[in-house]
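Note that one protein chain of the assembly has been removed; the remaining protein chains are unaltered in position.
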Amino acid sequence: MRSRRIPLTIAAAAAASLVLASCGGGGEDDGATTGTLDFYTNKAAWEPDFDELNAASESGADITLETTGYSDAGQYDAFIKQSFRTDKSPGLFTWQTGPSLAELVDEGLIAETTDIWTKAVDEGWVSPDLRDSYTFDGEQYCVPMNIAYWVMYYNKTIFDEHGLQEPTTWAELDAIAAELAGAGVTPYYQTSTLFTFQWFQQLVAGTDPELYDGLATGEVEYTDPRIVDIMNTWLDQQEAGWFSDAGSTVDPAVGLKQGDYAMINFGSFFNGSLDGAGMVSGQDYDMFVIPAVNGDLEQTPVAVESGPLCVAENSAQKTLGLTYSEWWMSPEAQSAWSEARGDVAFNPEATVADPMLEELGSTVSGDGYRLFDRYYEATPTPILTVALEQFGAFIANPSDPLPFLEAIQAEADDYWADQG
Amino acid sequence: MSDTTPNPRARRRREPYRRPALGFIAPGVLLVAVLLYLPLVWTTFLSLTEYNGLGDPEWIGLENYVEMFDDPGFVGSVLNTLLWVAGTLLVPVGIGLGVALLTWNLKGGTWLRLPFLIPYALSGIGVGVIWSFILSGDGALDQALAAFGVDDTPRWLVDAPLNTVVMILATAWQGVGVNALLFTIGLQSIPREPLEAARMDGANGLRLFRSILWPMLRPLTAVVVGLSIVASLKTFDIVQGMTKGGPGRDSETLALTMYKETFVNSEYGLGSAIAVFLTVVTLLASILYLRQQLSSKHGV
Partner (left out) sequence: MPFKHTARVFRTAVLAVLGLVWLLPVYLLLVNAAKSPATFTTKESWLPTDFALFGNIAEALRLSGLAESAASTLLYAVVSPAIAVLVGAAAGFAIVALRLRHGFAWFVAIFGGTVFPLQMILLPLFDAYSRTGLFDTQAGMIIVYTAISIPFSAFVMRNFFSGIAHSVFEAAVIDGASTWRIFARVYLPMASSALVAIFILQATFIWNDFLLGLVLSQSDTVRPIVTSLAGMQSTYGGAQMSTVLAGGLLVSLPTVVLFLFTQKFFARGLALGQY
């Protein structure tokens, strides 16, 4: 009996696997334009804000979001990818720009939003620059959910105590860091897990934007002498004691509040965390756009992170999701969202609650600034994973940068070879 | 069934309760097979393919396994995992046995055991946060040590392999109570007569433990050790919560490597290969251990 039963079990299991493997998920678009829309997001912490927004979307578009939040980015991505194969294919979900959105678009999984973008750009609701991040082969996909500029936050009390002003050049920033370090205050925050890339990104893009772009496309190697030089600058700063304890797990907002460090390079969504930690915007903390390392650059590069809001092509709620996306771009939707979330708005006609963020938005849209994609989105994932690890190892034990760069380049070589 | 046992009568004599026995075991086997094994078959299939979560998996044979063993980070991950296995057997199992023995037959023992059980009852979310708070640079532990004049403390979560060791201790904090509870059940199932007899003979302390308690505890020791081996090989949550395997890959375990390849890099094939490797190792370790522990009794 055993001899017969085992192959039978295996056969049954294999058959079940084939059912799992067989394609053709998704549902028929039911065409509804009003009702309840299932919405999935990897920014679970924003769930209350989306719920708050429902009041506006119910009166503005007669759509209510039913939000499901995920807190682990990796599992969220896997879940969304898997759901395209089932009838749970999402009517609205958040994603990230760059190669991971391109991958979904290439597979034909994302509903096109070209008409929505054309209308929004015509109405002056969104800058044409932002459209580039959402354009693939001349068509647009998804709409921007949030936008964040990566700037330098600082503890105002510490700056005032030492009579420091916001720097306008890189030399001034260096002088501030040197003075703080001399006075026994750690200038910059750093961590050895996950968010290990900011300073590298800032140094490279601020030195030479083309060098930065070249890293993302594989034209520049991580072992390029110019990159090595930049890393040595970072190493010098590490050795001068400019960065915080890599072993500290203190929440960055609390760390800035209690003066563990004077400055922190973070996305403009950080206002919310600082407010939550009991700091007052403009009074206890403020921010400045980090000056370019190379003073000769015509425009100061500013890292930007933008999270898209997408609709699955094969979702039963495709029409509903697109209707919501269209409403989302409007000034009233963006004003309501900025009110609920307290973040910068991509729509210049929207009112932004926090004056500091309002000002940041108008500053970076000026001629003197150039937006570039954050390293996290610009870098192909396998290279990013290794780079985050290597930067983390460098931060934990700063030393000759070449071995770290070689490890990243080895992965990059593999990746670009695969891409043919 | 006649092909393995030609003489039905002989079989019936050895196994008079085959039918009811199959009935009793069927629900467990079925539920486990359908919900846990079927997905595993899918994983095994994926480990032989190249798959990014979209489209269809592409058959590549054993390439993922070759790539897996080629990765120097994988070796480090295996070593860290072995450290977890050894550490988990040493600390939580040892202390758990100690607590069970100390509270056994002790007035108020039930209540003295409670402090060890409470950490298990606490939600993993609070526990993860509080331990990174304790082990942070200038965190609660460093502050406590400073009060005793110890200022030059190591970077608990940064310096390898210290970071793995302190995470094992944090896990032990949560796991000791469960082990103590299981050992207590074992102690309770020991019949009184042989104990009394041994006591009459003057057996005490270590001798009583070695001659009576330890052999009688064997079934539950097998449970505790078996579960510890399995759990430690799968270590994920605490490392992901505290160091994310870093800095670099210094504290990565196999489960983390698997997670990273699958969910972060979308290399489902490679991730599945690591999962299959981990499963085979765990299963072999458990079978070898349990066979030796269980087979001598009752012939099962």
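Which chain is which? They are A and B, in the order written, and residues in each are numbered from 1.
By definition in this document, contacts are C-beta pairs under 8 Å (C-beta built on N, C-alpha and C of every residue); 3 or more make two chains touch, one makes a residue touch a chain.
Here the structure is a predicted model, which means the values were calculated and not measured.
Asker: Who touches the missing chain here, B:G55, B:G73 or B:P119?
Answerer: Per the contact definition at the top, the residue touching the missing chain is B:P119.
Asker: Of B:L48, B:L97, B:V158 or B:L181, which one is in contact with the hidden chain?
Answerer: B:L181
Asker: Would you mind spotting which of A:D62, A:D87, A:D106 or A:E239 touches the chain that isn't drawn?
Answerer: The missing chain is touched by A:D87.
Asker: Spell out the interface residues on chain A facing the chain that's missing from view.
Answerer: Contacting residues on chain A, toward the hidden partner: 2, 19-20, 38, 43-48, 66, 68-72, 75, 78-79, 82-83, 85-88, 194-195, 250-251, 253-255, 257-258, 269-270, 272-273, 276-278.
Asker: May I ask you to list the residues on chain B that touch the chain which is not drawn?
Answerer: With respect to the unshown chain, the touching residues of chain B are 14-15, 17-18, 20-25, 27-29, 31-40, 42-43, 99, 102-127, 129-131, 133-134, 136, 138-140, 143-144, 173, 176, 178, 181-182, 184-186, 188-192, 216, 219-220, 222-223, 226-227, 230, 233-234, 236, 255, 258-259, 262-263, 271-272, 275, 278-279, 282-283, 286-287, 290-291, 294-295, 297-300.
Just so it is clear, only the chains that are shown with their structure count from here on.
Asker: Once bound in the complex, which stretches of chain A touch chain B?
Answerer: Contact set of chain A toward chain B: 1-4, 9, 13-14, 16-17, 20-21, 23, 72, 74-75, 77-78, 81-82, 84, 103-104, 107, 109, 192-194, 245-250, 381-382, 385, 389-390, 392-393, 395-397.
Asker: For the complex, give me every residue of chain B touching chain A.
Answerer: Residues of chain B touching chain A: 1-4, 33, 37-38, 41-42, 45, 52-57, 132-133, 135-139, 155-158, 242-250, 259-260, 262-267.
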